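A protein chain is absent from this complex, but the other protein chains hold their places.
Naming follows writing order (A, B and C), and every chain is counted from residue 1.
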Amino acid sequence: MNFLIDTVGQPKIISPLAYSNNNNDFIPNFIPDDNKIRFDTIISKDKIENSQSFEMAGPRKVIYFDPLKTKAAIVTCGGLSPGINTVINALVTELVEGYGVNSVIGFQYGFAGLVPEGGYSIVELSPELTSEWSLEAGSSLGSSRGAQDVEAMVDSLERLNINMLFAIGGDGTQRGAMEIYREVEKRNYRISIVGVPKTIDNDISYISKTFGYETAAAKASQAIEAARVEAEGAPRGVGLVKLMGRHSGAITAYASLANGNVDAVLIPESPFKLEGENGLFAWIEKQLESKDSALVVAAEGAGQELFDADNEKYDASGNKKLQNIGLLLKERITSYFQEAGVPVNLKYIDPSYIIRSTPPSPGDAVFCNRLGQNAVHAAMAGKTGLIIGLWKEDFTHIPLEAAVSRRKTVDTDGSFWGSVLQMSGQPPRFI
Amino acid sequence: MNFLIDTVGQPKIISPLAYSNNNNDFIPNFIPDDNKIRFDTIISKDKIENSQSFEMAGPRKVIYFDPLKTKAAIVTCGGLSPGINTVINALVTELVEGYGVNSVIGFQYGFAGLVPEGGYSIVELSPELTSEWSLEAGSSLGSSRGAQDVEAMVDSLERLNINMLFAIGGDGTQRGAMEIYREVEKRNYRISIVGVPKTIDNDISYISKTFGYETAAAKASQAIEAARVEAEGAPRGVGLVKLMGRHSGAITAYASLANGNVDAVLIPESPFKLEGENGLFAWIEKQLESKDSALVVAAEGAGQELFDADNEKYDASGNKKLQNIGLLLKERITSYFQEAGVPVNLKYIDPSYIIRSTPPSPGDAVFCNRLGQNAVHAAMAGKTGLIIGLWKEDFTHIPLEAAVSRRKTVDTDGSFWGSVLQMSGQPPRFI
Amino acid sequence: MNFLIDTVGQPKIISPLAYSNNNNDFIPNFIPDDNKIRFDTIISKDKIENSQSFEMAGPRKVIYFDPLKTKAAIVTCGGLSPGINTVINALVTELVEGYGVNSVIGFQYGFAGLVPEGGYSIVELSPELTSEWSLEAGSSLGSSRGAQDVEAMVDSLERLNINMLFAIGGDGTQRGAMEIYREVEKRNYRISIVGVPKTIDNDISYISKTFGYETAAAKASQAIEAARVEAEGAPRGVGLVKLMGRHSGAITAYASLANGNVDAVLIPESPFKLEGENGLFAWIEKQLESKDSALVVAAEGAGQELFDADNEKYDASGNKKLQNIGLLLKERITSYFQEAGVPVNLKYIDPSYIIRSTPPSPGDAVFCNRLGQNAVHAAMAGKTGLIIGLWKEDFTHIPLEAAVSRRKTVDTDGSFWGSVLQMSGQPPRFI
Partner (left out) sequence: MNFLIDTVGQPKIISPLAYSNNNNDFIPNFIPDDNKIRFDTIISKDKIENSQSFEMAGPRKVIYFDPLKTKAAIVTCGGLSPGINTVINALVTELVEGYGVNSVIGFQYGFAGLVPEGGYSIVELSPELTSEWSLEAGSSLGSSRGAQDVEAMVDSLERLNINMLFAIGGDGTQRGAMEIYREVEKRNYRISIVGVPKTIDNDISYISKTFGYETAAAKASQAIEAARVEAEGAPRGVGLVKLMGRHSGAITAYASLANGNVDAVLIPESPFKLEGENGLFAWIEKQLESKDSALVVAAEGAGQELFDADNEKYDASGNKKLQNIGLLLKERITSYFQEAGVPVNLKYIDPSYIIRSTPPSPGDAVFCNRLGQNAVHAAMAGKTGLIIGLWKEDFTHIPLEAAVSRRKTVDTDGSFWGSVLQMSGQPPRFI
């Protein structure tokens, strides 16, 4: 079974892009529409090969929308992520300068900008404007959380004669995009709905990495380094850092491995205990004995099992609010060693939004440029109901439905987590 | 009245440094021992001129200690500050390569390293070793808070045949250094006690700036920028940042001015009100109305008058623990606008130790190199009981007694605070 | 045909690593020895699928060398690259802390350190030492170019009882490693020879990316940004940047795409003309007319066809010395517009070594840690004559012979180059 992509119609316009189908002519090639990217690249006797594949992204020789008659729209939703403005600029530049589209607009403050109740005006977008934003942090269109009435949003798209909507956002956003896509289908409108997945948590399925993730993890590694410096600068110093990552320890694991000096990496995917000879406290004490300092990094979603399941709260996007594992560890570690008569100098750092409200790294900027370009290629070719992914180094089309079906987490059986554990030297589990 | 510096004896050894007393020979000049730096540089009809002056720092042609027989020691105390290792390296390099001193040691973990109870070993220091540390964050000697028995410390200095002790630290440290200096005087030992003032808060009297302050403020301005991005990225976004600064708003004011987009700068020196038409809430609302976002930065010592004076706590150095103004503002701002029916999207950032556990900026590195060199010049000349200061662009000698007599704060009548207010546009007071 | 890896013997020792073979036990899994990574992941009607695959890297459950009896050696050769020290630290940490190896040494200054003529002493390596180096720029072991007598090098390995040699270096280094490997085989010694490919040019075959490449490209993008600022700051400003890349335009293309404002990207893979209506000059003039500035970035190996093939020179490693395309473009562009009566303000920037003598980015640090770990896993398992690669997001074993057989270049038919051209808007060729 492969992932099937919907289209809004049959492409029959020759693409204006300066691509060719010839090899060795120094000119990049169009992507044949039936090219696929293998899901499974590991050949192993121990498992049956997964024969799934993704549609390959890229410019098609024959496209659906006539650029001169095309009107495109962009919306950015959810929490900020490094590179949103780079994606916006890539979308606008590819539409206007690549395909010759004349009209591109931006909705302000997320889906709220698509409904009259939001009261937000529309922004005309041009490459001159968006190239100024391109490497800036944040979203120059503004963003917001939360769903809006899907019929009202599609009414707006129709009223504004939009032919394609690019939705830059995370899990919740892509669910919203899927609802819009279904409503559009129901009404039989010719509007492409193309998502660009955005989450610093890198937790979207079927996607190797999401933009902003590496930048955020890089920024997070600076907070870890500060905690290391504090821990090593004091007698019996313990550095403790809490990082974003509600359901996935990806940022925490990556940032810790980048730093290379972390003694304990705590992620939601691997429950742990504090007490006992194999617990976290004993491991910290072991570090203090051998090098007079210890460095602990926890994802915000880690150790939720240590809290009572009493008062659950939810934010505007419907996400469950987590208990603060950072403060719990700060208090419990401090009091444990206090009571044991060997107090520690614990320094707690929670960089919070600092790791995400930052310009994209050059690597993420490259990635965002290519994501935006490929989103335009997909939409111009008449593809719809999909997001742009990266898989095994190639850009792909993934149906919205598949993308939002489940969350990706750190595979505790896998080699990445293995690398993290080898770096920290910690036991595979604190139990 | 001028500031008089004590000496351990009469200098009579010719300095080995390649300085001269001739002008226009392309060779730097020795500083005559009676050179002074004016305290007061502003001439005004409105005030009587302050005729105080400082002794000028710098290399003397005739010195007291014979380099070949000199043994020097270094200790670093209190919270970390960017540039501690640069000062250490400058001290060691100037002693060994400048003057030809053969023996320099480091005490570990602050004053605790000077007493047997600490149990810490002594570190032999060489330019090869310390130049590796020089631009690294933290203190490679380790640091700690808190006082130690002064007699035990001076016993150690004598037992180790130390001729000069360099104490890198803040207010508490220099008080400790002053006690050591007095005990040394009482015992009539020939040991120079020279302090290098260290506080990111820039709150030491008679000193234009302390090392690490500008680096910390620069780092802090990154947190402000993140808050700005968050505030502008959301509808009715409020960015709120809490920065270090117990008694002085220096970091907060400097980092805010560096950012240039802060709407309200809150410092301990200027009490403020939340409610009322001239209060902080009204000002925030005004910003939200005009540009849909607001950016507030508060020093940790600001607004302490908003708390009940009930449960005062003290840390190991005897400093009063502050109430958390950041969390108070977060809660009060959120609930105020919630209750007013116009909720805000508040994003709170507390970078905490991140701003100080960072390598020195190039500017601070230059400053630290010069502080360390001048500290050595002072000690070699037999000066004692002083700290090295910077005043009106020249390095000075300041008696320990004067330096610790009172804290420097932001002058709310002065032009620096005026610049901050002109930048933010806020009223001079929220009352 | 697949890539076959040699071994020094039959593994029969159970690995001491805390890995398991069970799924869902929160413990990372050993890699079965016959796991393979597909070479070809694109399924296309237009081409026959390439059935090649690579051996998968990673820890084996059964290993060849007894850790307690193992002595490992590390050598770093060729030009500097960000992350060399991170690889060294990962090798040492995995050997000592992961497997329990007691003895790891480093040769100084490349292959010259392996022959008596070099006169360099050997460095004992420990995790305490190398973790201090880990995120520092350069190579703390020192590096050098040029080959050495292979018999003398293998004599040294034998005399020192080395069981495994890790060679961190580029194309020339891996050729040297292959010669050592062959000599070792000829002598029937039990010494694993494992290479870690290092080149900021990312031009090694069968490897998705080499470490240091992304860091160097990121640093290079800062030079491009400076040129952009200069070009836009002056009337008729032309920014011109020359970047490293003798045979591959990878850094140039990546850094240009990261910046996003480059008007012409010139790489060795795509020859170009200066004059004529489709030449570079005409394109620059077009940019000046539309936005009063132009930004050109050239790889050092670009446009070599513009020089006379007269005086070829070679460096110590036998690489042909290139003519300076940067200076040629600077002169030719300046004089062209001068003669045309519309002079330009050209600002030329050649960051040279700045882009490579820099600490690794967090992303490269993660990569280097994993490369080093996997190199140790390979060597401990008795694998030899290979380098560690990354392919489609998995780490692989590639025989030295295959890796050095040909150079990788930017595929001008491919989607990466397509993305670069879409960004710059330049015609696919200047002809």
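Convention: a residue touches a chain if its C-beta (ideal position, glycine included) is under 8 Å from a C-beta of that chain, and two chains touch if they have at least 3 such contacts.
All values derive from a computational prediction rather than experimental measurement.
Colleague: Among the chains included here, which ones are touched by the excluded chain in the whole complex?
Modeller: Across the whole assembly, the hidden chain touches B, C.
Colleague: Of the residues listed, B:Gln10, B:Asn188 or B:Ser415, which one is in contact with the missing chain?
Modeller: B:Ser415
Colleague: I'm checking contacts with the chain that's been left out. Which of B:Asn163, B:Thr210 or B:Ser270 qualifies?
Modeller: B:Ser270
Colleague: By the contact criterion defined above, which parts of chain B meet the unshown chain? Give residue numbers in ascending order.
Modeller: 17-20, 23-29, 31-32, 34-38, 41-46, 53, 56, 58-59, 86, 89-90, 93-94, 97-98, 131, 134-135, 208, 214, 217-218, 221, 254-255, 257-261, 269-271, 361-363, 365-366, 369-370, 373, 392-395, 412-419, 421-423, 425, 427-429
Colleague: Tell me which stretches of chain C touch the chain missing from the display.
Modeller: Within chain C, the residues touching the omitted chain are 80, 109, 112, 137-139, 142-144, 222-223, 225-227, 229-230, 232-235, 347-354, 357-358.
The working rule: only the chains that are shown with their structure count from here on.
Colleague: From chain B, count the fewest steps through touching chains until chain C is reached.
Modeller: 2
Colleague: Are the interface residues of chain A and chain B largely the same numbers on each copy, more than half shared, or largely different?
Modeller: Over half shared, hence same.
Colleague: Which chain's centre, taken as the mean of its Cα atoms, is farthest from the centre of chain C?
Modeller: B
Colleague: Would you mind checking which pair of chains has the most C-beta pairs in contact?
Modeller: The largest set of C-beta contacts joins the chains A-C.
Colleague: Express in whole angstrom the distance between the two chain centres, defined as the mean CA positions of chain B and chain C.
Modeller: 44
Colleague: Can you work out the whole-Å distance between the CA centroids of chain A and chain B?
Modeller: 41
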